[in-house]
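Working notes for the structure below.
For this depiction, one protein chain was excluded, whereas all remaining protein chains were kept in their positions.
Naming follows writing order (A and B), and every chain is counted from residue 1.
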Amino acid sequence: MVFDYAVIGGGIVGTSIFNKIIRKGKSCVLIERELDLSTGSTKANSGLIHAGFDAKTGSLKARFNVRGNDLVEDLAKQLKIPFKRTGAVVVGNDIEKLNALYERGINNGVKDLKIVSTEELRMLVPNLSEDIKYGLYAKTAGLISPYMFAIALAEEGVKNGGVVKLDFNINKFTFSDGIFTMCGEDDEVACKKVVNCAGAGFNEVSKLLNVEEFPIKFRRGEYIVIDKSDFVKLSVFPLPTALGKGILATPTIDGNILLGPTAEDIDDYDTETTNNGIDKILSYIKSTFKNVPLNKNIRQFSGIRVSVGDDFIVKKSDKNENVVLIAGINSPGLTSAPAIAEYVVEELFCEKNKDINLIPRDSYFQGDSGRIVCRCEKIGENEIIRALNSPVPCYTVDAVKRRVRAGMGRCQGGQCMIEVCKLIAKRYGLKLEDVKKESKNSFVMFNGGTYEN
Amino acid sequence: MKTDVVVIGGGPSGMSASLEARKQGAKVVLIDVESRLGGILNQCIHNGFGLKHFKEELTGPEFANKLAEKVYQSDITVLLKSYVNFIGKNIVYAITPNGQEKIECKAIVLCCGARERTAGEIYLKGKRLAGVYTAGTVQKMINFYGKLPGKNAVILGSGDIGLIMARRLTLEGVKVKSIFEIMGHSSGLRRNIRQCVEDFEIPLLYNHTITRVVGKERVEGVYYAEVDENRNPKPETEKFIECDCVLLSVGLIPENSLLPEETKREKFVLVDDERQTSVEGIFISGNVLHIHDLADNATEEGEIAGKFAGLKALNMSKRYEKVKVYFSAKISYCMPQLINKKEDGKFTIYLRANDNFLKKYIVVKCGDVDIARKFCIGITTGEMQEIEVEYEKIKGDLFVDIGD
Partner (left out) sequence: METICICCPIGCRLSVKKENGEIVVTGNTCPRGKEYGISEFTLPKRVLTTSVVFNDFTLTMKTNIAIDKKLQNEALKQIKSIYKKEYKIGDVVIKNILDTGADVVITGKLLNV
């Protein structure tokens, strides 16, 4: 068949557009080269739904952020994933800068913004250092699981006729008679229109499509994850700098605490955590907060933000009007994604008809967990099996982890990883040694050679 | 469901607690999340267990089986594949294969063991790759499933599980290229250094740690370096070693999250000599209370907790005035920290030293009087020490020290 649309890149932007196209009643295929969706920037960011005061007024970032913030709440409800408006506060002593940020927020159309007094600030953030006096409080900011958001959008899309192709590495594009044909290693897909939102892989796709390429830069952000705690109950930012929003302390939607990110320009896509990065986070956090529960530190990770100049690029290609280019989606990309999808589908592709009603996706959590597999996060066998049987194939350890949180807790999978491998192997008819952690060659274990009789 | 005593955790401590509570006459329900009793002993297939408790040398599964047989011969109710998600005073909630179960009881013994410290907790730098596992995970991988974590391993930390796994990997054909220990000495037993490391000529580098894990999808190698006296790596000593898996043996952490926060003080749960916590009717024993070197010790502690939980449930326990146990800076902790001033009999104080000592005494003082003394040829940070004290000698708070 020839799909109406193909979306290339299974991050939050790709899955949002995929979902939106399905809502317009059109056929769509989502292409992802990795073994799961949301394995790039989408899996490794702060998980914040920003209010929208930070982006420069008039920029695409400002526009999509504010609109996206509006759209997320209903979307999350529909997708049966948790979302909470916990609020955010920028803290500092430079009241002029805070006022300027407030002004910008008002100009961007952000609602419920407020400069708070020292007293109010203490109430909002009891663990803030005494030296810090003022804050800009944004009530509309919220928390979501970025990967679960993307996965749920895709699952709903698939449940309503969309197609997701994982592990699809495009080798070749041909374009004739208004039809694109993409060739993977052992698969072909044909479509009429293409969205390139391949994130770090944007230029590779553009080259194959023979459309514009952009100078993409990588910026690495390291994070520390703390086990469940009420250390902060809302996202606490420092005053922003040229490098970004700075190191924040925020709860996650699942109750953990996230400290970070750092901002380091790097040449290659490299997700290492480093001494410098972790030290930077620790020294900043220790100087800004008290009672930091670092004894409950459970993990560090780093995520890559791509950038092309200061703003997002969301536009039709000048070389081929059937191609939409989306590049440089860094913060507030997660918040903006639903708004970018709306703009791309309704404005750029002119799909103006009303959204159709979709069959809802099923939650993995239906109150019957069964035998508990992940003890730290209390995740049961039934929940894992539901994730394994969900509409988007889920066959790596990390894919299971993103969906149900098995292995996300304080023992970091020490107790349940092999059990999860067993369930994956059983579901997909694999041997234990065929199960992968995340990517194609990330085998968890090997056969013992002479071992098996 | 209603019972007298609920024991949570079916490892050595939980099984012995159940048996001992039953012996007092209490009705007992024993709950475990796994599909069999024995806990982590089932994966510890090596020998060296049981000399103290059973007076014979056993492997982990044999040790577990000896206790499990007794449990099954008794009328203790065993709930397997059941996960306790909440405990309160006289109440336990568990998710069983038949759904949520509420168990009313008169005493609870918590015996849910420990978990391994992870890469994240020690801020292991580098990428999050396949091939970085805790030693216990690999033990399960090999002993239960016959799978290997790689072909060339390095081990970070020289705790007993790490040492045991060094031998196990070697015998299974995995090359153990090196063991790195950040401290100047191992926290493992001396005999394990001998029979697991030296027997196979595995390099064990003290004062060294891994500085970075590198690779694309799986581990392809690690950078390691010598550390200074503050345990910070010296950059000029950093070297690379090729390997495809990293095992972590960097400590065990009591899995006591079920306990109310009020029972904990700093790192430890406060208990008395009966192993009762500050919440009346909640007892605790085994690795969930403090990390034992030997399953035998965890078993014996289970017997103490089980006995008094049983008596408590049957309203047969007596109330005594309590004294506190203080200790010197040479000691990192003592267990228990509170003692009931009973009239007769003996109890044991377990302790770990902060440093290594040669030919010293462990002394328990009450005021200026030594009420117990024990000579030790060698005391190391890795080995738990114990000293017996007679109840009748207690006049007030106790002070434990290492001296001449």
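As a convention for this text, a residue touches a chain if its C-beta (ideal position, glycine included) is under 8 Å from a C-beta of that chain, and two chains touch if they have at least 3 such contacts.
Not measured: the values here are computed from a predicted model.
> Using the definition of touch stated at the top, determine which of B:59, B:237 or B:278 touches the missing chain.
B:59
> I'm checking contacts with the chain that's been left out. Which of B:36, B:151 or B:393 qualifies?
Among B:36, B:151 or B:393, only B:36 touches the chain that is not shown.
> Going by the contact rule already stated, which one of B:191, B:265 or B:346 would touch the omitted chain in the full complex?
Selected residue, touching the omitted chain: B:191.
> Go through chain B and note every residue touching the omitted chain.
Interface residues of chain B facing the absent chain: 35-36, 42, 45-48, 51-52, 57, 59-62, 64-65, 142-146, 171, 189-191, 193-195, 199, 293-294, 383.
We adopt the following convention: only the chains that are shown with their structure count from here on.
> Rounded to the nearest whole Å, what is the centre-to-centre distance of chain A and chain B, using the mean of the C-alpha atoms as each centre?
39
> For the complex, give me every residue of chain A touching chain B.
Interface residues on chain A, with respect to chain B: 225, 270-275, 278, 297-301, 368-372, 375, 378, 380, 410-415, 417-418, 432-433, 436-452.
> Spell out the residues on chain B that touch chain A in their complex, using ranges where they run on.
Contact set of chain B toward chain A: 33, 81, 83, 85, 95, 97, 99, 115-116, 118-121, 123, 125-130, 133-134, 136-137, 140-142, 144-151, 172-173, 211-212, 214, 216-218, 255.
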